[in-house]
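This report concerns only the one structure given below.
Omission of a single protein chain aside, the complex is shown with its protein chains in their original locations.
Let's look at chain A:
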Amino acid sequence: MPPKAKVSSKAKEAASKTKEPEAPPPKTANERTAQRYYQTNPCEKRREEVGLHGLTPTERQTWANAFFLPLIVSKEVLLSHKSDREFWKQVGKESLPVRRLSRARKQHHAWGRDRHGRDVGELSPEDFDRRSLQQARLAALEALHSRFVQRRELAGLRLTRPGSSDSAAHEDVTPEEVEEDRQRRKEMAALKSELYGEKMGTYAQDPEWDDVTPIPADEPEGALAAIAYPDDYAEAISYLRAVMAAEEYSPRTLRLTEHVISLNAAHYTVWLYRFKIVQALDLSIPDEIEWLNQVSLENLKNYQIWHHRQLLLDHYHAQISANADADALKKLARSESEFLRLILDEDTKNYHVWSYRQSLVRKLGLWTPQELAATQSFIEDDVRNNSAWHHRFFLVFCDPAASTPGCHATEHDPAVPAETVDREVRYAQEKAALAPQNQAAWNYLRGVLAKGARPLASAEEFAARFVEGVGEGEGREKVRSSHALVFLADVWVEKGEKEKAALYLSRLAEKWDPIRAGYWNYRKQQIAA
């Protein structure tokens, strides 16, 4: 064995004084590595600067000795006995380091990148050391965590196969241990995120979900219109796939659906799954509706929400009808009406909301003065709101107590009382007079007349109020409503006054509604035929 190279402090001092100037403290881990490299490779820096031939003979000797030292130690280079002795004498004198940092290490060592994509080697030595400690901590936590998981798995096995084992290691984990592991995962998630920018999802961190193996998206190579899912969504959906496949209906899956819905309320599958859970767990429908109200207000244009509400309504209605619970029925009607008022105030023509309202009326039989008044208030607020007009028509003419089931919307219905027709004609005319160019009121008026099999001529006088001197020249022809003009044209058709009808239609085509000229001309053709 070669004698141990004793480091003579004197020689070291000399070396640092004469050969290497005092280096400033390293600013980064890479700099520190470089300094260590030069410390363990005497004269290397000089050689890099001036080349081997630029070194003094002494320096060259020192450099060569240092270069050969590891090779001789490892017996890759064999010396004669005499040379060996001479060599070690020199080494001792110069106190050369036996171990040295390799050149590769200095030049190419990659420490990897941190979560910001920075070269870890460019961290300050302090940060670098802290990072190393964190890595060690994470490794320790991972070991403890996997022991926890393993123990719980074994405990699970023991539970499913009692008597298969009585070893202490198979004892069930305590709630404290579960909590401890939850905390541990939190710390692991924080460390992973800090060290590698790696996100450990909420579900992966939660011991409650350990028994579920998430099913990640199976996205083929080159998939079209693929979405760059945010991590939390991707994780939640992968758990959703797994629990749906397992047909699990439980409180935790209910929470999962709520989470997915909060991220993407247009995911129809999650809504249908949620309804199944509500049914399977026999959850309180009023509670579910209350939760849904908030979601609805946050997603005004969403479609799925309203189908979910419809399913809840049907389900709940069946429940309370079976119990003949009149109070619950009344309460439901009231709370639904209140909520619809609230949401329609946000968006007065929302198609899904009004459609739901129609089915609510059918389901709960809300052919009531209150419902009519509620609808009327939308017309009072905006006389041009056609959705409100439509709902009114539905309330008045589809009420099973005062209409013929299956009667077509544009057909005469003898079951509708004459007073109802009178009342609705008055209402439509009153509103049409406010804003005569509002087509909603005119369409309504025509609809009512058709239901009552009233001739259009019964409203001729009314329509004539908005029209003056038709065909009598620019100065004298005054039209306040093109819809009144069409209405009158139809009155003339009805009365067989073809020429007058044609004139009115011509004036529509030429002056009062020329974008529809093709249609008005077609109507004229029909009259002539």
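As a working rule, contacts are C-beta pairs under 8 Å (C-beta built on N, C-alpha and C of every residue); 3 or more make two chains touch, one makes a residue touch a chain; residues count from 1.
In this section, contacts and distances are computed from a predicted model.
Under which of the names "Protein farnesyltransferase subunit beta", "Rhodanese domain-containing protein", "UBC core domain-containing protein" or "Adrenodoxin isoform X1" is the non-displayed chain listed in UniProt?
"Protein farnesyltransferase subunit beta"
Have a look at A:Asn386, A:Thr404, A:Thr420 or A:Ser506 and name the one touching the chain we're not showing.
Only one listed residue reaches the unshown chain, and that is A:Asn386.
Of A:Leu123, A:Met244, A:Leu292 or A:Leu456, which one is in contact with the hidden chain?
A:Met244
If I consider the whole complex, including the chain that's not displayed, which of A:Gly54, A:Gly112, A:Gly197 or A:Pro230 touches that chain?
Considering the complete complex, A:Pro230 is the one touching the chain left out.
Out of A:Lys349, A:Arg465 or A:Lys500, which is the one that touches the chain we can't see?
That would be A:Lys349, which touches the missing chain.
Which one touches the absent chain: A:Gln134, A:Ser359 or A:Ser506?
Of these options, the touching residue for the absent chain is A:Ser359.
Since one chain isn't shown, list which residues of chain A touch it in the complete complex.
Touch set of chain A with respect to the missing chain: 215, 217-230, 233, 237, 240-241, 244-245, 263-269, 272, 275-276, 307, 310-311, 348-349, 351, 354-355, 358-359, 362, 381-387, 389-391, 393-394, 397-398, 408-411, 434-440, 443-444, 446-447, 450-451, 479-482, 511-519, 521-522, 525-526, 529.
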